[in-house]
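My questions will all concern the structure given below.
Note that this complex is displayed minus one protein chain, with the remaining chains in position.
Think of it as A, B and C in the order they're written, each chain with its own count starting at 1.
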Amino acid sequence: MPTILGQNQYGKAENRVVRITRDGDTHHIKDLNVSVALSGDMDDVHYSGSNANVLPTDTTKNTVYAFAKEHGIESAEQFGIHLARHFVTSQEPIKTARIRIEEYAWERIATSDGNSQFIGADEVKHSFVRKGQETRTTQITFDGEKWQVISGLKDLVVMNSTSSEFWGYVKDKYTTLKEAYDRILATEVSAKWRYNWTSDDARMPNWEKSYEQTRKHMLQAFAETYSLSLQQTLYQMGSRIINSRSEVDEIRFSLPNKHHFLVDLEPFGLKNDNEVYFAADRPYGLIEATVLRDGTEPQIPVDMTNL
Amino acid sequence: MPTILGQNQYGKAENRVVRITRDGDTHHIKDLNVSVALSGDMDDVHYSGSNANVLPTDTTKNTVYAFAKEHGIESAEQFGIHLARHFVTSQEPIKTARIRIEEYAWERIATSDGNSQFIGADEVKHSFVRKGQETRTTQITFDGEKWQVISGLKDLVVMNSTSSEFWGYVKDKYTTLKEAYDRILATEVSAKWRYNWTSDDARMPNWEKSYEQTRKHMLQAFAETYSLSLQQTLYQMGSRIINSRSEVDEIRFSLPNKHHFLVDLEPFGLKNDNEVYFAADRPYGLIEATVLRDGTEPQIPVDMTNL
Amino acid sequence: MPTILGQNQYGKAENRVVRITRDGDTHHIKDLNVSVALSGDMDDVHYSGSNANVLPTDTTKNTVYAFAKEHGIESAEQFGIHLARHFVTSQEPIKTARIRIEEYAWERIATSDGNSQFIGADEVKHSFVRKGQETRTTQITFDGEKWQVISGLKDLVVMNSTSSEFWGYVKDKYTTLKEAYDRILATEVSAKWRYNWTSDDARMPNWEKSYEQTRKHMLQAFAETYSLSLQQTLYQMGSRIINSRSEVDEIRFSLPNKHHFLVDLEPFGLKNDNEVYFAADRPYGLIEATVLRDGTEPQIPVDMTNL
Partner (left out) sequence: MPTILGQNQYGKAENRVVRITRDGDTHHIKDLNVSVALSGDMDDVHYSGSNANVLPTDTTKNTVYAFAKEHGIESAEQFGIHLARHFVTSQEPIKTARIRIEEYAWERIATSDGNSQFIGADEVKHSFVRKGQETRTTQITFDGEKWQVISGLKDLVVMNSTSSEFWGYVKDKYTTLKEAYDRILATEVSAKWRYNWTSDDARMPNWEKSYEQTRKHMLQAFAETYSLSLQQTLYQMGSRIINSRSEVDEIRFSLPNKHHFLVDLEPFGLKNDNEVYFAADRPYGLIEATVLRDGTEPQIPVDMTNL
């Protein structure tokens, strides 16, 4: 046979599950988008079309909804662990399960009497507004023995309106860029970080707290770094997380440089003293790198974008 | 000539302008997307291609950036008023100017010492994260005499996890829906409200405060209405705004009913006690209506969507 | 009561229906996205939440699918006419129905033996590839007596790589644009045209042929017009359609000027003789106008975009 089958996987993608938990009158929401990918002894279905080893993708969808009831959704990570374990341990042909989850955050709506709009004692206990900031992500992979948990976030747009420079770079015959000593630095953070928890024998991280803290350190490092290049800022963001969170060994960033060009107002007799910017769409610089705990091996794939 | 020209307008759309204001070390951002549409004596350019009356769209773009410097951006509405007045009063052939603006909100990033993550005294004074919730909008129209200001918002996703019913409706031969006595009610609010300020002789509303209060009443009415239909909730949201904000005479909503279907878990021997939902994409109910102050005439166009 | 209800409408939006027709082994596809909006005696549901006059949006969805079987889908227009008539004539409280439809075109896949890839005698008779060019649209409105049919298209991207100039325009203090005597003219056509068929007593147009011919005239007029402004091209496109298609009385265009900027290669010692362009995203000129048969009244709403 001149052609052979290589790596393959299948499952139901983008199962949108919303789980409401009722604590008396106070409701809680978990709002997830769950994608299942299963691998194993799947040669036959590719070569001959025999589905004898194929658990239908429809069944993997049903399992997501059933598990939201049976196990609840404590965190996206914990939910993914339940699912991955189930597929690998209950189906002989399935050797590896990968669960990817996006999570959308909600906050409470305050009642008429509250002073603060969203946070306070007088919230309507079942009314929510979607936060709409970053999307939280996780990816759980299980091969029957070892776990790999890579969590992250995307769509988090940040800006420093000063404390950024760019100069001293290579000039070749195609270089026209002028050096900048006070520029806007803005990016839309995509990040994935790998936990060093890999075994049921070890104690699991507190996934909710770890996410909150990782995100906080990321934002603070962005804000507090006086930047000579976006690469430097990226490294500061990564190393602060590795240094602050012992449960994280590796983090990869994809940071588009969202260019804000100072508009030339001189033709109109005006001086633009770092006040008026054109926010450009395309093209954009794209800076990507991994930051690792020394002594560990990188596992997060290099590609976080198709461009 | 068997064909004639009807209504026409032109201008530069989607000028992305970011304005930084520096109050010592403390910076402020306004982040806008500004679209200009001009109308007037434009027959010739359509019939013969003569551009003698045409101020280039490129010039309207330049004007947006120049005005961000000359006038600053106190609010989206005030900025649009400056622009509309300029085009109508400075260009004889231009009889009407319509400025549409989208505004994206940012919040500050807290420093390492702050307890609260985003609000507190210890913010880095030039570091921001995009809020990412609703997009604020405004549309300013000026014909040389009268102003029309229609502000609004879109992309604001809200949910009540209970206190919603739907029953007692018409049943025809195509009706299969079961009545619901406790359902999720979720929507993505698009709203446009018209101010009754129309003349330079009258005192202008406080645009920033008006937006904040209108949004607050909208959210509270959504949260506090025990709903028998999304139409009822819509009307409550609108009437609370009209009753609370004397500067607003009319509001139109486009509210997709973001269906959350209770998943049938009985095949798996599980009871779904309003806990696990499938969040559907399409199709969706779409509820649209105008709420008006009694005695006023509607002016907001009916169409807020193309579907 | 200080607030009152204004115009309102409701229904199920974006019902995705695919209809397969089998002519022996040869299959045919109609692939539609159907949105229903109903208006009438709907005060109660807004004021009190009573659904006594409300046919559920779920029922309007069911009707779309049932009618795809009962009536087939001869054309998007004819299908919308069946639906609109049904809602208005079968439900007493419903006074007006508006059906909006998007249609996606498919073409056949040729077999291995065919020389031509997609057109030929040897097609697999049930295999299709989505054409992916423009989206065809229609909007049917019926009030129990008169019909209004507004069809159109969107997402049709066209370009002339020469035969376009732009000069002789107004210069004010904010004008920096240089005149152009040979530029690229590119746009993404959105168009809506109104048929003069309004009554069941008159003979209906051949909707499929009319669409094909209208689209053809639009493209040819774009290609064959030596353009001094995009407005002039727009008018030529519109008037050629009105002059060629007696069933169409009015057409409105929304034409973004998709700027292709000649790149300055002089810093690299290169001459750019209208060869290398930067295709910009935002901002863009936006040219909108209606072209009418003389003696008719415009009915197509001015707004075809939210920007």
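The definition used in the following text is that contacts are C-beta pairs under 8 Å (C-beta built on N, C-alpha and C of every residue); 3 or more make two chains touch, one makes a residue touch a chain.
On a predicted model such as this, the values are computed, not experimentally measured, just so you know.
**Student:** So one chain is hidden, and I want to know which residue out of C:V158, C:L177 or C:M204 touches that hidden chain in the complete assembly.
**Tutor:** C:V158
**Student:** Looking beyond the chains shown, say which of C:V170, C:M204 or C:L265 touches the absent one.
**Tutor:** Candidates C:V170, C:M204 or C:L265; residue touching the omitted chain: C:L265.
**Student:** So which bits of subunit A touch the chain we can't see?
**Tutor:** 1-16, 33, 35, 37, 42, 45-59, 61-63, 66, 90-91, 93, 100, 102, 166-172, 174-177, 227-229, 231-232, 234-235, 238-239, 242-243, 250, 252, 256-257, 282-294, 298, 301-307
**Student:** I need the residue numbers on subunit C that touch the omitted chain, in ascending order.
**Tutor:** Touch with the absent chain occurs at residues 16-22, 27, 29, 31, 62, 65-66, 68-70, 106, 109-112, 117, 124, 126-134, 155-163, 184, 216, 219-220, 222-224, 260, 263, 265, 267-268, 270, 272, 274-281.
**Student:** Using the touch rule from the top, list residues of subunit B that touch the missing partner.
**Tutor:** 173-174, 176, 267-268, 281-282
The working rule: only the chains that are shown with their structure count from here on.
**Student:** Most central chain by CA mean?
**Tutor:** Here the chain at the core of the arrangement is B.
**Student:** Can you check how far apart subunit A and subunit B are, centre to centre, with Cα atoms defining each centre and the answer in Å?
**Tutor:** Those two chain centres are 29 Å apart.
**Student:** Quick check: how many Å separate the C-alpha centres of subunit A and subunit C?
**Tutor:** The answer is 37 Å.
**Student:** Just how far, in Å, is the C-alpha centre of subunit C from the one of subunit B?
**Tutor:** Roughly 25 Å separates the two chain centres.
**Student:** Residues touching two or more other chains, restricted to subunit B: which are they?
**Tutor:** As it turns out, subunit B has residues touching two or more other chains at 16, 62, 66.
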